[in-house]
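In this view, the complex is presented without one of its protein chains, the others remaining in place.
Each chain gets a letter, A and B, in the order it is written, and its residues are counted from 1.
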Amino acid sequence: MSQDLSQSPTAMSPEPLRPKTKRRGFLRQLIHDRPQAAVGLAIVGALALIAIFAPLLTKYDPYVSTRELRQPPSAEHWLGTDDGGFDMVTLLMYGTRTSMIIGLAASFVSMFLGGAAGITAGYFGGKIDGAIMRTADFFLVIPEVPLMVILAAIFGQSLIIIILVIGVLLWAGTARVIRAQVKSVRERVYVKRTRSLGAGNNRIIFRHILPQVGPLLVANTVLVVAVAIFDETFISFLGLGDPSKVSLGKLIENAFQAGSASRGEWWMLVPPGVVVTLLILGCTLFGQALEDALNPRLKVSYLSVRSFTIRRGISENKDEA
Amino acid sequence: MSDGSRLLDVRDLNVWFDLGNDRTLHAVQNVSFTMDAGRRFGLVGESGCGKTTSILAVMGLLPSSASVSGQIILNGEDIMAEGEKTIRSHRWNDIAMVFQGAMNALNPVKRVGHQIVEPMELHGYAEGEAAEKRSRELLDLVGIPPDRADRFPHELSGGMRQRAAIAMSLACEPKILLADEPTTALDVMVQAQILQLLVNLSDDLGLALVLVTHDLPAVSEVCQDAAVMYAGEIVETGTMDELFHDPKHPYTRLLFAATPDLYGDEQVLSIAGSPPRLDEPLVGCPFCPRCDSDFARCVHDRPVLRELSFGHLAACHLNDIAEQA
Partner (left out) sequence: MSAQSQRLLEIQDLFVQFPVPRGIVGAMRKRPRQTVKAVDGVSLHLDRGEMVALVGESGCGKTTTAHSILRMVEPTSGSILLDDIDVTQYAPRKMRPLRRHMQMIYQDPYESLDPRFRVRQTIAEPMQIHRLPGDRETAVTEALERAGLVPTDLYSERFPHELSGGQRQRVAIAASLVLNPSLLVADEPVSMLDVSVRAGILSLLDGLRKDGLGILMITHDLSTAAHFADRIAVMYLGRIVEQGIAKEVVRDPQHPYTKALLSVVPPRDPRDRKTPQILQGETPDAVRIPAGCRFHPRCPVAQDRCKLEDPALHKPVSGQTSETHEAACLLV
């Protein structure tokens, strides 16, 4: 295999390429590194399944009263009935469904607004950046709840309005995070190279920057879902939600209105609160793990307290530093 | 000039990294070298050859995924025997390191003078007024004007920062200095200044210097001897003169041939192919696929590093043939 190296110095002899190392799927790796992601995913997954398959899981109709008012938990009604005679378990299932839909929809609105704003601000910089970020600051600073109340009171109580209101409130946080990453990706050599090739802004943003920023946007949106669900719950609790839909917040509001606390009718008040808490907790756990894994700025190196291992050939001896 | 006292004796150093999934990377393979006072020794090789890992092992600065075997005998004591326990007291006091990119790793919010005092206090060498005084002496020793002592790193140029990093490493009066690529990313003129500084420190203080680099001409200029590393092992050791004029390993010869010389006219060569993977067991000579002088034996018989003449070692079957001839 003697090679005459002075011949064809320009061609490469087929050198072994870096191997495609068997990488674990992203999700598996994430769960391995951050077990809380698994917990969050499990909770949200379970609740989502229940929400989707609600009609199959319960024989009761959430809009039809069983006429058994304020019944404590029993064999027919595992969590009893509320003051209108509706089965609590059924209400919970449908309520979860509504809350999740609103949460997801609102966070999509926020994702599009926040993503677009963040990318525009980060990419173009200068005055555009300033204008967008000042607007975002404004939204970040306003107290959400009074604004929600006012907007809901003015624009009415339909589902769409609620979704839009929440979405408009939440875009600013996403915009900030995305803008920061866009600014850093923009400075990378391959982006500058593509620009000097003559690429226009559209190409650079959609082909080069968006794919880099996309995962972070998704992670951030999962966190926004958690907040959106909370916001919706709160709006409904205040009585400003869509009256025609059953949502978890509405259930809590209803329980208050019916005086269930003072009557000791815990099954009307506590279960919706627990479910909403679980839902938000699950989204937050998963979302934070995801953002942790994807946001390069959040990478923290931990100085290892454990030191290296000495091999003696006979026994292995682990040292503690 | 060496005064003959043996300061460091590294014997059969091996480092493995646990890659997960039951895979191990054998990054350093049976590396041995010695350091005497006042000597300058080069550890040369390209990226991935294991040179940095070797000196990190000597300093005991490997991560928890690493396992090490071998002996590191410092002043007669094997400091690797108990790992961190035994190495710790020697770190910085007897053996210190200038890391790759150290000039960019200075603490940006602390003044330079203070950063030189820090290791003294941390390692119990000196503190307070005595430490401040020594800090000023060290800055003078490395050629930083005293008015810069109270500046922050970003106010200093790259060359000055590298000098500061060297001063930091000398804080506790070590006898051995390991310098990892101390001049990469520096301009040619500043590079020359830093190399001259290292030579002067070695001559004046009797410091034993290990220069880890891929820059062969720098090693030619600064070091008396060097070891060439490839795929985790030392393939040749000798004086700079021997390595250039009488190389006993094809990689050494080819590495020099791939380095352009300012005045030479010979064609600059490249070495086709790339180094072998160290996470798989190796059969035969690791350089065989890229070698221009390989023959049948090289494919399945791994050569051993042997002494060919006093101080000149190489791991190549060609030398066996030469001897038999």
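Note that in this section a residue touches a chain if its C-beta (ideal position, glycine included) is under 8 Å from a C-beta of that chain, and two chains touch if they have at least 3 such contacts.
Note that this is a predicted model, so its numbers are computed, not measured.
Colleague: Looking at B:218, B:231, B:285 or B:313, which makes contact with the chain not pictured?
Modeller: B:218
Colleague: Among the options B:75, B:259 or B:293, which residue touches the chain absent from this view?
Modeller: B:259
Colleague: Which residue from B:268, B:283 or B:299 sits in contact with the chain not drawn here?
Modeller: B:268
Colleague: In the full complex, which residues of chain B touch the absent chain?
Modeller: 46-47, 157-160, 187-193, 195-196, 214-218, 220-222, 239-241, 244-245, 254-256, 258-264, 268-272, 274
Colleague: Considering the whole complex, not just the chains shown, which residues of chain A touch the missing one?
Modeller: Residues in contact with the chain left out: 9-12, 14-15, 17-18, 20, 188-194, 196-200, 203, 207-208, 211-212.
Keep this in mind: only the chains that are shown with their structure count from here on.
Colleague: Distance from the CA centroid of chain A to that of chain B, rounded to the nearest Å?
Modeller: From the centre of chain A to the centre of chain B is 48 Å.
Colleague: Quick check on the complex: what are the chain B residues that touch chain A?
Modeller: Those in contact with chain A are residues 14, 16, 21, 60, 62-69, 80, 82-85, 254, 267, 269-274, 277, 288-289, 291-294.
Colleague: Show which residues of chain A lie in contact with chain B when the two form their complex.
Modeller: 1-6, 9, 12-13, 15-16, 19, 22, 304, 306-313, 316-317, 319-321
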